[in-house]
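One protein chain is absent from this view; the other protein chains keep their places.
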Amino acid sequence: MSEIKEIIDALLQFRDERDWEQFHDSKNLATAISIEAAELNELFLWKTIKESEDVNPEKLKEELADIMAYALLLANKHGFGVKEIILDKIRKNGEKYPVEKAKSNAKKYNEL
Amino acid sequence: MSEIKEIIDALLQFRDERDWEQFHDSKNLATAISIEAAELNELFLWKTIKESEDVNPEKLKEELADIMAYALLLANKHGFGVKEIILDKIRKNGEKYPVEKAKSNAKKYNEL
Amino acid sequence: MSEIKEIIDALLQFRDERDWEQFHDSKNLATAISIEAAELNELFLWKTIKESEDVNPEKLKEELADIMAYALLLANKHGFGVKEIILDKIRKNGEKYPVEKAKSNAKKYNEL
Partner (left out) sequence: MSEIKEIIDALLQFRDERDWEQFHDSKNLATAISIEAAELNELFLWKTIKESEDVNPEKLKEELADIMAYALLLANKHGFGVKEIILDKIRKNGEKYPVEKAKSNAKKYNEL
């Protein structure tokens, strides 16, 4: 079984043991991702960029896990393959950000 | 090679061809995840929960891919194994949300 | 003294008594707004739109206050007049969302 399938199965089992599928509509899952992303950002709040690298690794792991868990649940709900959608997006981003224009440049594609 | 490693390698290649590692400090990557999460939420804005299920699948794929891409880059930057941190978090959540208390209940663990 | 000036003065006094201006750069203030906005959204998480109206008013007041406080601090840092920038934005939105096109319609201006 693929690694990603294994992770998703563990998430679904956790969800189903608690009968939580009823709460996991797409809109609420999207909100949950945002909230977990904000908790991740809170680890770095009021810190300089340099200080931010000294973040507590256990907390960082937990927030990243929460974000990815909800993202995987939402992808799974819609039947998306994780590898496929990320590789597709990389291809699209390659068109928006051609190497010769985007190299060493953090501007958004519509400002390049 | 594992599926997740394959995805991360594609993300790193994309990043390095553009010499973007210099921008990918932990604080900015966390902000990027939040921004992509907000773009995901925008797909559902002003919609009812039911209407939200009719979201454009191509846009949903792209926003989910962006969130997962930045989350994978941040996890990789800190050397975290994706499967490991998610399975660990499921275990921790199992203690915060025991089945008998959490079943069919969407309350936060500190309100159960 | 104007009401908004009075609020901002109270915020600045609170900040300066704690010598916190040093942490209040624009980037961190913007992150703080996002985090408070996520805490606001957490009040509604896993709820239907209808259930969301029964939110605890004290918590709602606190989260709204936090968001507005950081927004006012960021506006003040850049010398913006709150009334002026909101009325200006209403004018701009009037051009993006003309009544005849936008009436009873929640679509984004670029999809109208």
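The first chain written gets the first letter, and so on, giving A, B and C; residue counts start at 1 in each chain.
Keep this in mind: a contact is a pair of C-beta atoms (placed from the backbone, for glycine too) under 8 Å apart; a residue touches a chain by one contact, two chains touch by 3 or more.
Quantities reported herein were computed from a predicted structural model and do not represent experimental measurements.
Only one of B:14, B:44, B:80 or B:97 touches the chain withheld from this view, namely B:44.
In the full complex, chain B makes contact with the omitted chain through residues 23, 28, 31-32, 34-35, 37-39, 41-42, 44-47.
For chain C, the list of residues touching the undisplayed chain reads 2-4, 6-7, 10-11, 14, 17-20, 22-23, 25-28, 30-31, 33-34, 37-38, 40-41, 43-44, 47, 49, 52-53, 55, 57, 60-62, 64-69, 71-72, 74-75, 78, 80, 82-83, 85-90, 92-94, 97, 99, 102-106.
The set of chain A residues touching the chain not shown comprises 31, 34, 45-49, 106.
One rule holds for everything that comes next: only the chains that are shown with their structure count from here on.
Distance from the chain A centre to the chain B centre is 2 Å, each centre being the mean of its Cα atoms.
Between chain B and chain C the centroid-to-centroid distance comes to 25 Å (mean Cα coordinates, whole Å).
Annotation for chain C: residues touching 2 or more other chains are 31, 34, 45-47.
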